[in-house]
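Here's the structure, in structure tokens; my notes come after.
A single protein chain has been omitted; all remaining protein chains appear in their positions.
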Amino acid sequence: MAELIVISTLNGVLFGMLLFLLSSGLTVIFSMMGVLNFAHASFYMLGAFFGYQLTRWIGFWPALVIAPLLVGVVGMGVERYGLRNTHKHGHVAELLLTFGLAFAIEEIVSMIWGKSPVDYRVPAALDFPAFTVFSTNYPAYKIFMLVVSVVIFIALLVTLKRTRVGLIVQAALTHPSMVGHLGHNVGRVFMLVFGVGSALAGLAGVIAGPSLVTQSDMAALLGPILFVVIVFGGLGSLPGAFIASLLIGLIQTFAVALNGSLASVFGPLDPSLGASPLTDIWNVTIAQIAPILPYLLLVLVLIFRPMGLLGTRES
Amino acid sequence: MRKLIVAAAAALTVLGGAASAQETIKIGYIDPLSGGGASVGEGGLKTFQYLADELNAKGGILGHKVEIVPLDNKTNPQESLVQAQKAVDAGIHYITQGNGSSVGAALEDFVTKNNSRNPGKEVLYFNYAAVDPSMTNEKCSYWHFRWDANSDIKMAALTNYMKGQPSIKKVYLINMDYSFGQSVRSEARKMLGEKRPDIQIVGDELHPMLKVADFSPYIAKIKASGADTVVTGNWGQDFALLLKAAADAGLKVNWYTYYAGGSGGPTAIKQTGLDHQVFQISEGIPNSGNKAAMDFEKDFRAKTGISVWYPRAVNEMRMFKAAAEKANSIDPVKVAAALEGMKFEVFDGGDGFMRKDDHQFFQPIIISSFGTLADKAKEPFDEENTGWGWHPVSKIDTDQTMLPTTCNMKRP
Amino acid sequence: MTAAIEVNAVEKSFGNVAIIRDLNLSVAKGERHAIIGPNGAGKSTTFNLISGYIKPTSGEIRLNGEVTSGLRPFEINRRGLSRSFQVTNVFARMTVWENVRCAVLWATGHRYAFWKNVDNLPEVKQRTAEILDDIHLSHRRDVPAGLLTYAEQRELEIGITIAGGASVIMLDEPTAGMSHAETERAVALIRRLTEGRTLVIVEHDMSVVFGLADRISVLVYGHIIASGTPEEIRGNPKVKEAYLGEEVD
Partner (left out) sequence: MSNAVTPAPAAAKQESGGALSFYGVWLIAAAALVVLPLIFSSGGSLTSFSLIGIAIIFALSYNILLGQTGLLSFGHAVQYGLGGFLAVHAMNTVASHNWPIPLPVIPLMGGIGGMAFALVVGWVMTKRAGTVFAMISLGIGELVASSSLILRSAFGGESGITTDRTNLMPLFGWTFGPQIQVYYLIAFWVMVSAIAMYALTRTPLGRICNAVRDNPERVEFIGYDPHVVRYLAYMFAGFFAGIAGGIAAINFEIANSAYLGATQSGLVLFSAFIGGTAYFFGPILGAILVTYLQLGLTNVTSVWQLYFGIIFIAIVMFAPGGIAGILMKHRPLIRAGTLGTVIPSYLVAAIPTLALALGIILTIETVARFSGGDAINLLGIPFVATAPTTWAAAAVLVVGGFLVARITWRRVAEAWDRAATVARDRGYLA
């Protein structure tokens, strides 16, 4: 049991940090531009595929730097030539633009790299067990992922607190309309922020790619969860996104570890009741519903605390 | 409204062209060609196109050329029905499909209804990979023929093999949470209980299908349970991710799988370094030792760039030809009658037959393991350029795979 | 007789900053009451408090004797108070006709009806037409509101505000940004349309204020420093002090 708890905590934190790498960019973009970027997870996927391709050409370590930058450039292009032109049609149009983009990116990726998973491997330098807990190996690469996530997290904090762009971003988080009214002056900041947000997603892709499966549907697998994270944490709140990421990471991993169902707690239902949705609910285990727990949480949060955990704004 | 007519007219040009189907035998290939399942669907399409070319090179079927008509169903049952209807509307009398039991069940239902409502426009459904047992049991249809062993048959074969492996003591079951995964799990419990009551089932997991990004928590559970063997019906990313997580955590168990050989599977196994620890139940493997099959494999790989993942498709197409010749007709009603009870030597050698009672094809089942190939001359084929390949471990004879059916066949 | 609007000891703070402090105001029925004060005095906040757009931190607001503080804007509106906005706030994609008609619907009792054809409601039609006539926009009835000129939008704003037939009308700087001629026209319009009703108006243009209002309240830093007839206000030293440097006619 102790083993399960230790491993699940590690895994949960790791998954949570990965979620945070993605949701931080999404949150900042949303706060500043009011755009919920549907294509954010697609940038994550692009990062993984760029990382894969560059790893084959120039090795993992250069790829770790270059691939996120490339994704950032793609993101800036999307902002400059797409979103900026759509802005006049309102936020819904912007959101729909990114929606269409997510569609297109998925197809482009599967067109170029195929629909099967690509062979994106953990670099040899990190392909060893870092330590062993209760006879379970914990791979060094996962520790590496954890370290990168934490470093980025700290870097993000410092940037936000210490730089001019950071100050503008912070202003945007608390007074979005004010920054919005600054209008043209922040055009470049928007582009930069969008680029950085995309690059962060790209970085998450580069480091998650070898650990998870790099495949053209990986964006669709993670995308909806991201929205849960940022709504759950409170739209526009970075600390909220952080807590929500960790919480959802932990909930998902721990739920899997549990076997409990209503039947195991209260005993099986009378068989004479026959098959009905009640028996389905009664017999389903927590592990079975682990991946839908985030959505359940989302709905509950929106009912009882519509602004999310740490949010201050309602929309 | 004028627009509607224009659009409809345009639609017709796409959907039409029903005539002139008499010359060639068109087989509607209904499987995913876009979206998540496309890689699997495309492999199947290449296989069938290769097989059609093979038939045509030898003069086709009764002088008719065979053409495969690809119909993209996006692995969606509803879309499959649209595509099936499209096929019917285009005068196609044979459809074949494999991916997704939900699609299979929908198509089976479709052909049954279609054939009873539209006499003279009968359609046969050749199933090459949908393995839900119910399709040849309670839901069975006269118009459906299955060449793949259903999941219960495979489990029967597998447990017959496991029966003779005393090293297996603790088994963990992990499966995708849908009908196929559930039948794997319940049959494994049932059959192991009958054949090896001493084996302990230490875990029984159902996880949501294609939704899990990180399997390490599941692996932690398997590890904690002390299992020495894992039985799983997982396929696609759910298989690859499961294995990856296992390798990361250093889990050393034997894996008995249904679909380890599926697209991406061999790559994942190679990455994890589980040499000959992953087993697969299938009706054929590239390194089967059968000369004809291995020649076929060689040519197939050269032409398509993929390995023969569907020996059953070969059986299906060749048997279709034999049945048509036996009936001396390409009329689906007559072909169906000819197929019933038909005996046939299967691709990798050995006898198979299409059971009349439920239209399930029975054939020898091979248990194989994946890893380094010791004798490159005898076992020349690797998978996905990994250098590793399938090695036959055991062959279960046809009669050892027989299971009763509850099918109450309604014949026209 | 109960007052149309009664504001008792209302406070409103945002965080630690008190925007409105001990606000007391009484507007009699049928009175035309103007609220003036320097920029940032809290005039719009006062409007927002009375109309329910924001809730007071403490204190009480009554409409025709009934407590309305804490109610939602639509509840207050249904009790007979209607307001306009300083920034034009119309239904941009709908036509002028539709804009006014929507404002008529609740008052004529049609509420959320989904079984009636909105074009077949004679009293709605008649009233909408009257109001369009009143605000001189009949010739623009089929133009989307977003395409109107600024002055026309301001007139439409007034039209929407009075369309529901509320007994208390609150206009927030109705003539802001208008030319002199437009302002005169607007004042005449307001005077005519609010005949027999209670009017509360916030206005910067002092000629409008002193020409229109029966009584005037002066708001400085969230507090009313003086309330009285135009003559009283003109002569009030505190007002002069508050407005030092600003124009007082």
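Going by the order they are written in, the chains are A, B and C; count residues from 1 in each one.
Please note the rule applied: contacts are C-beta pairs under 8 Å (C-beta built on N, C-alpha and C of every residue); 3 or more make two chains touch, one makes a residue touch a chain.
None of the values given here were measured: they were computed from a predicted structure.
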Shown chains touched by the chain that is not drawn here
A, B, C
Selected residue (touches chain absent from view) among B:N56, B:S179, B:T372 or B:T398:
B:S179
Which listed residue (C:I36, C:L49 or C:L105) would be found touching the missing chain in the intact complex?
C:L105
Residue among A:A130, A:V165, A:L258 or A:I289 that touches the chain left out of view
A:I289
Name every residue on chain C in touch with the hidden partner chain.
51-53, 72-74, 77-78, 82-83, 85, 89-95, 97-98, 101-103, 105-107, 110-119, 121, 140-144, 146-147, 160-161, 163-164
Considering the entire assembly, which residues of chain A contact the chain that has been omitted?
30, 34, 36, 82, 85-86, 88-93, 95-97, 99-104, 106-108, 111-112, 114, 224, 227-228, 231, 235, 275-277, 279-281, 284, 288-289, 291-292, 295-296, 298-299, 302-303, 306, 314-315
Contacts from chain B to the absent chain lie at residues 1, 3-5, 7-12, 14-16, 18, 33-35, 38, 71-72, 74, 76-79, 81-82, 85-86, 88-90, 100-102, 105-106, 109, 113, 117-118, 132, 177-179, 208-209, 211, 305
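Rule of thumb we're sticking to: only the chains that are shown with their structure count from here on.
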Centre-to-centre distance between chain C and chain B (centres being mean Cα positions), rounded to whole Å
73
Centroid distance [mean C-alpha coordinates] between chain C and chain A, Å
47
Whole-Å distance, C-alpha centre of chain A to that of chain B, is 35
Which chain A residues sit where two or more other chains touch them?
none
What are the residue numbers in chain C that touch two or more other chains?
none
In the complex formed with chain A, which residues of chain B make contact?
35-36, 38-39, 42, 177, 205-208, 210-214, 216-218, 220-221, 223-224, 237, 240-241, 244, 248-251, 263-264, 267-268, 271
Per the contact definition, I'd like the list of chain A residues that touch chain B in the complex.
1, 3-4, 7-8, 11, 15, 110, 114-117, 119, 121, 129, 132, 135-139, 141-142, 211-213, 215, 217, 220-222, 252-254, 256-257, 285, 287-292
